[in-house]
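Reviewing the structure listed below.
All protein chains but one are shown in place.
Chain naming follows the written order as A, B and C, and within any one chain the residues start at number 1.
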Amino acid sequence: MSVTMIEPGQTMPAIEHHYLNAEKGIKSWLTTVDHKRIGIMYLISVVLFFAVGGLLAVFVRLELLTPGRTIMDAAMYNRVFSAHGIVMVFLFIIPSIPASLGNFLLPIMIGAKDVAFPRLNLASFYIYWAGGILGIIGMLSGAVDTGWTFYAPYSTTTTTVVWMTLAVFVAGFSSILTGLNFVVTIHKMRAPGMTWTRLPLFLWGIYATAIIQVLATPVIGITMLLLMMEKLIGIGIFDPKLGGDPVLYQHFFWFYSHPAVYIMILPAMGVISELMATFSRQKIFGYKAIALSSMAIALVSFLVWGHHMFVAGQSEVAAIIFSAITYLVGVPTGIKVISWVGTMYKGSISLRAPMIYAQMFLFLFTIGGLTGIMLGSLNVDVHLHDTYYVVAHFHYVMMGGTVIAFLGGLHYWWPKMTGKMYNESLAKWAAGLIFIGFNVTFFTQFILGSQGMPRRYYDYVPEYASLHAFSTYGSWILGLGLLVAFICFIHSLIKGEQVGADPWGGTTLEWLTTSPPDAHNFKRVPLVTRNPYDYDAAYDDLLGDGMGDGASRTPVVSPSRS
Amino acid sequence: MTPKHNNNRTMIGVLAAGILAIIYMIYVMVAPQGGHIQGWTPRASSTLAEGTDWVFNFINYWNYLFFIGVVAAMGYFIYKYQRKSDSDRTEKVKDSIAFEMFWVIFPTLLVMVVFVLGARDYMGQRVTPKNVYEIQATAFQWGWTFTYPNGGTSDSLVVPANQPVRMVMTSNDVLHSFYIPDFRVKQDVIPNRFTYVWFNAPKPTLKYNRPNDSTLTVSSLDRKHILHCTEYCGTSHSGMDRNVQVMAYNDFETWLEELTKVDESAEGGKKVFESKCQSCHSADGTPGIGPTWKGLWGSNRSVSPGGAVPADENYIRESILNPGAKVANGFPNAMTNFTGLIKDGEIKAIIEYMKTLK
Amino acid sequence: MSTTATAIDTGHHDHDHDHPEYLQHHFVSADQQFDSAKMGIWLFLVTEVLLFSGIFVAYAVFRNWYPESFHETFSTLNIVYGFVNTCVLLTSSYTMVMAINSIQNNQVDKMVNYLFTTVALGAVFMLVKTVEYKEKYDGGIFFWLWEPHGHHYEHLANVAYASIFMKLYFVATGIHGLHVLIGMLLLLWVAWKGKEGRWSSDYYNYVEVSGLYWHLVDIIWIFLFPLLYLTS
Partner (left out) sequence: MAHGHSHEGGGHHIVPQSVLRNTFLALLVLTLITVGTSMFLHAVPSLGFLGIPLAILLATGKASLVVMYFMGIKYDKPINGVIAVGMVLFVVIFMVFTMMDTTTRKAFGDRFGTTTMEDAEHWKELKAREKEILEGAKKVPLTPADYQRLGAVPADTTAKQ
């Protein structure tokens, strides 16, 4: 097929054969082993659970609008905030970027046809849904009001958490299998020439996340198992009445859950590295620094979990050691932020929607990271632990970090996944609303927390009433913004216009295949010969086909190079 | 092709949104909110608070510096390096190892300094000074009982002024946490184990209400010092807010005496009801977690095990000291047993009070 | 720095049929498939070991807190059963390795026999385990049961934290027994497929993978045996 040069303004010819219409019918989707389709199915389920979790969050904030009862009583409120926590953590944010964007892009970005174990990939999708359904049953049947942490004496003596612990146990397996799949794929299936230093930084993020998933998730598996044993056969290692120790449960729980927060943020950092490079059209500043800091975070994150338990009755010796190492894990994050800002230096910054989300990420994640440094100090944490300061901190890092990066990545790779471009102004309005709503909601909570407002409180002292009101108004704006973003994507599916292979001028491998990509990603296994963000070399690619024989070239927007 | 989006207008919009957010943050930080909340930390009312606030502000100022630095750099780069046309070619920026090393060494040193400051002050908090005044606190599902050395028990915490006080805490059922924001102290309370926290509150609270006064619905709390429970412990976890008063010595002495006197009249019973029983039982017939007391005295109670039992003197006494023995049908066996938390005089007072509730 | 390679022609070129049928389409060579399978199973073994690490940590913490009641409780365990089980599992590991050795030399029937002996040894292990559990069940101690009676166990009734240690023993050996069962089923399936001639010295990935899994189950028991049976 010869290649025609497309002048700007001319409509792009639609691609006839691609992974979406390779096979037809629901059955072909449900039994597919194509990593791209599994990625799309994960995307839909992840957005679904995000909607459920988000709705619960709106109810939580509505209840806290005024002191005393606003719309529900204490027991219901406790169940709603627990469900919000569990759905958001286990069913949305852990699988969000690695399972949807990661699944779709990992094989294409390393020039492979599929992940190492495609059937295992489909199996982990169904295990994820088994966990999801068990979770919903758990929420509806049992009165799980222990929060997403299921702390020991309360969760094993008073309420029925067996369904929910089973759901977390099962969902954990899906996370393990995805991690395992990704580690083997990155190790064994890279295209010829794709050395470790030519791996895009998004894949370094996914690789570090996969390692944490494989190493940490089994421990939440055994923790949930022991919790069920505690409840069903009264094993007694967590229940103080039988001689057990609730602090031991917290050790078990946080050994997984702190690395889990790095499972949530590392893929987001990977997405941001990609966005910064493409939209500043500048080589990433300090590629090795970012790649190494991802690995450093992955390893050191296993040594710091004790900072969740400074006031939980832990010994001072352990508290001091945990606090010291917690500060060490803050340093690589600082390097990443500095490198991203360095990438923008002397770049050519185009403020399209993905780049706006990247800027929002930098703004919000910096606040999240710095308040993490605050919480790491021992004596300040005694005052701030389990208050709204902690709530604000982890929302700034998880929502301000991972969700914003997820939206940015989604806008960035949407043309590649669907072949259609989203409406630019609609996306910008959504980003603006989200940014303002987010800050009004959660920065207020920093002040609430440092003033002493405890976490998970259904009713509060009247002094905090006006701050809570601000926070609730903010949550409405934030909810509206997310709704507009959702509409923007649906609108683009219906009316978005066709795009070429590389609408953004990206230089990583996925921009060299068609969009939407072919069922087998590449016709010929690509030969990688340069760094992922080498824009000078990339220009020649856009004209040549990189195989050195110029046989078939990608239809490109002719860079109107006069 | 994609409509030509106006890079310039978007850039202005982005900078405006950033500045707007910062303005809101400054407003929330400084504007007084409801009553007297202003700035970051509540008013320092214990000797520990000053150390915590110092480290808090130290880290906060560094946070402001880094945050403004990052945001200013971003804003400037967006403005200066705008993309003119799609075919811009940027010049190569060399990775400077020195810059990277700086951003490894300098933050590491800075955070180590912050760590040492925090750890030193923390150790000061953990090691208890000499001649300390010990109060035993027992947390139970949705309330506190403070036992003073002279045996008196109170529902809200009263501490002598300018005297180091050590709370000796344990819990009756699940995890709770003893947290007084104004004193900057917090410590989880674990069942079947003692945990300790000490503080010294120099300044007496201005208005004292009557001893054992715990007519406290949360909204009526007078802003003295508030005690929260910060470890989730069940349905009315937020109902465990209590009043903390600091009394100068003479008043504290009189208060202690009055504490041990138990008036066994119906009036005394009403006070005991409000301090200990109100969170689950009601006196006017409205359904609660536990059975209502209206018309309880002398009626026939259907309980399991044991079928029908007259609600007489020893039924009430047994249901207080060992609620699990006879559980009223239709109600959960969730009542904590009050042995050691309630004095005999108070049980008599409760029974008198029940008699008045027809 | 020459250019990145890719080739995009959207025509469908036909599948060349020279590569063997067991090679999955997305792998370049049989070696890549074998190495991926091996690395995949090794990562899975990591998750299994970390699952058991939770139990070992609980064991270590409680042994450190209550050493006397630990000694009291675990001296009731029968060392002979433990020793026999260890030898059985070690032999089964050996026969497993011989099975892999024989398939590598393309001796399929020898492999199938070795596999069946391995499964049989696994069954012996489970048998010894059930005898041990039965003995405890009669003494009134089981997963959900804690009324120690009978001359061998009733002194445990007044040992302070005996129920924690006994139930930790049951959870540890229970989960391990479950893994032995899964391993036996896996080996039976592999042996059955071997009988049908599916494996050869070119393609024995599943035999290798189930072999590694079986060795892991053996290693877990190698640690469980001394820590539970011997050190009291």
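Observations
Everything below uses one rule, namely that a contact is a pair of C-beta atoms (placed from the backbone, for glycine too) under 8 Å apart; a residue touches a chain by one contact, two chains touch by 3 or more.
If you're wondering where the values come from, they're calculated on a predicted model, not measured in any experiment.
Only one of A:64, A:215 or A:341 touches the absent chain when the whole complex is considered: A:215.
The residue from B:203, B:261 or B:355 that touches the chain not shown here is B:203.
If you put the hidden chain back, the residue from A:26, A:44, A:317 or A:494 that touches it is A:317. In the complete complex, the residue from A:251, A:308, A:393 or A:455 that touches the missing chain is A:251. From the options B:7, B:38 or B:192, the residue with contact to the unseen chain in the full assembly is B:192.
Touch with the hidden chain on the side of chain A covers residues 187, 215, 219, 240, 245, 247-248, 251, 255, 302-303, 305-306, 313-318, 321-322. On the side of chain C, touch with the chain left out of the figure occurs at residues 29-31, 34-35, 38-39, 42-43, 45-46, 49-50, 53-54, 56-57, 60-61, 64-65, 79, 83, 86-87, 90-91, 93-94, 96-98, 101, 104-106, 200-204, 211-212, 215, 218-219, 222-223, 225-227, 230-231.
The criterion applied here is as follows: only the chains that are shown with their structure count from here on.
Central chain assignment: A. Criterion: smallest distance from chain C-alpha mean to the mean of all protein C-alpha atoms.
Ranked by the number of C-beta pairs in contact, the top chain pair here is A-B. Rounded to whole angstrom, the centroid-to-centroid distance between chain B and chain C, based on C-alpha atoms, equals 48 Å. In chain C, there is no position where the chain touches two or more neighbouring chains simultaneously. Residue positions of chain B touching 2 or more other chains: none.
Interface of chain A with chain C (complex): residues 1, 15-17, 107, 111-118, 120, 176, 179-181, 183-184, 187-189, 193, 214-219, 221-223, 225-226, 229, 232-237, 242-245, 248, 251-252, 501, 507, 509, 512-514, 518, 520, 522-530, 534, 537-538, 540-541, 544-548, 551-552, 554. The touching residues of chain B, counted against chain A in their complex, run 1-3, 5, 7, 10-11, 13-14, 17-18, 20-21, 24-25, 28-29, 33-37, 40-42, 51-52, 55-56, 59-60, 62-63, 66-67, 70-71, 73-74, 77-78, 81-93, 95, 99-100, 103-104, 107-108, 111-112, 114-115, 117-119, 121-126, 173-175, 177, 179, 181-182, 184-188, 190-193, 195, 218-219, 221, 223, 226, 228-239, 241, 334.
Within the complex, the chain C residues that touch chain A are 1-13, 24-28, 32, 35-36, 39-40, 43-44, 46-48, 50-55, 57-58, 61-62, 65-66, 143-144, 146, 160-161, 163-164, 167-168, 171, 175.
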